[in-house]
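A short worksheet on the structure shown next.
Removed from the display is one protein chain of the complex; every other protein chain stays in position.
This part shows chain A:
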Amino acid sequence: MTLLAVQGLNVSIRAVQILHEVTLEVAAGEVVAITGESGSGKSMTALAVMGLLPDRSMATGRVVLDGADLLALSEAQMCSIRGRDIGMVFQEPMTALNPVQTIGAQVAETIRIHEGIGKAQAWTRARDMLARVGLPEARFPLTRYPHELSGGQRQRVVIAMAIALRPKLLIADEPTTALDVTTQAHILDLLRDLASEFGMGLLMITHDLAVVAQMADRIVVMQKGRVAETGPTAQLFAAMKHPYTRALFAASAHRVNLPPAPAPVPLLQVRGVTRTYRQPRRSLFGPRAVVDAVADVSFTLHKGERLGLVGESGCGKSTLTRAILGLEDVQAGEITLNGAPVWSANRSNLAVRRQMQVVFQDPYGSFNPRHRVSRLITEPFHLLPHPPQGEVRDAAIARALTDVGLSPDDAHKYIHEFSGGQRQRIAIARALINDPDLIVFDEAVSALDVSVRAQVLDLLADLCRKRPLSYLFISHDLHVVHSVTDRVMVMQAGRIVEQGVTEEVFGNPQHAYTKTLLAAAPRLPEIGGISHVT
């Protein structure tokens, strides 16, 4: 039986049409996934169903939940439906909860606002619901505040709030995108179990085709505000009638061909590095606890080698990166590039640092918006004793931009004129401009859509063929690391628990943690013609 029917939904914001004739259905107990790239209208569709579109937007068409057209309801009527008949879970658990209210109060609020029952009764039910989502009161008292919980635990609280009144429909907008793979696996299990236990329809929005394949009964593929293709999961993956679906799948499964790495000559050597942080005192004059963010880490990156570093959030990846880049000192051990220490005499060794460049995750936040591209990508020149001037500088800019697939004319533009993928190309151009010996990619493709990500990965492989590029590729995305590295290291709780040739580590993991990580990562279904391995 159809629970939710979206029929010919059009949404426009200030005269710009965002959604075009979107039609989809969700049955009770069914898991329907909307997938597509950013800007395809996935989230807008969900917000239209919730009646929470941004100000000054217009929705026409029909959104029928259990026989009632939601678009025809007043705001007051929608308030009584939200939370009671439709629950919603959001992408970012770190900010989705009110930081100054306890988790018990926030879950109980859903119940109290709709049923008008007393506080004690609402708290009892909140307690049961939190226990159901895996936060039993014995370990997670209701008086906890959100900041006392991890991301995965917070997402469980958000889920408890959304399902507290056993809504008929649960909408989950990228519910696991911000979480680690093992946490993601647990949350996805929980959502699927809840949907079948409560007989809820689950409308899930995700850009991750592997998650879709694993979770959904039916799939809706959206492109530029339109439904490109829809059908039962197995059927849709088998047929893939629409070219966009095929392109999306190919990009998700994309593998690049790296040229073979040259004979090993040590470039970056990390020996017994330990970085500890002192925690705040527990009592007024008590001792300060010491945490090993990075503990006794040793490895060597050879010239022309592509080395991967994987691990979950908090494992010490970022701390290690900062130490390698010479941004922070370490308590023990030594880091050398070409035999020279990155940190000497209590300060960062600039002569060594200029041989390293870094590409960060966020293509939007890592550029000064007031500078032109020419100035942005020549920033590493400041590190040189005699930075190139005039024509030499212009030639270097033109070459760097051409190398990353942009035009030399782009040098005069500002960064806001570029898309996320182009910005990441500019970040790579900036890293390449003074021919560094080592580039560190810190989650450099994590914020990109799959098709753009595939292009940037191709660019990396291409650059490797043109010049002896050595890089350290840090990512939580196992599939990507598998594709663009020769060797890989797995980091857990500040230690490197396994390292080896990428194919071997992924094909035959030795350490229990590596096995857990690989098992938790969602896989794309096997489909003839397109090769993919996670």
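Note that a contact is a pair of C-beta atoms (placed from the backbone, for glycine too) under 8 Å apart; a residue touches a chain by one contact, two chains touch by 3 or more; residues count from 1.
The rule is simple: contacts and distances are computed from a predicted model.
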Record-based protein name (UniProt) of the chain missing from this complex, from "Heme lyase NrfEFG subunit NrfE", "Protein-methionine-sulfoxide reductase catalytic subunit MsrP", "Divalent metal cation transporter" or "Peptide/nickel transport system permease protein": "Peptide/nickel transport system permease protein"
Hidden-chain contact residue, picked from the options A:Q17, A:T95 or A:S313: A:T95
Candidates A:M44, A:V158 or A:V294 - the one touching the absent chain: A:V158
Absent-chain contact - pick from A:H20, A:H114, A:K224 or A:H242: A:H114
Contacting the left-out chain in the complete assembly, out of A:L24, A:L65, A:I81 or A:A251: A:I81
Contact set of chain A toward the excluded chain (per top definition): 50, 52, 75-76, 79-84, 87-88, 90, 92, 95-101, 109-110, 113-114, 145, 147, 158, 161-162, 280, 283-284
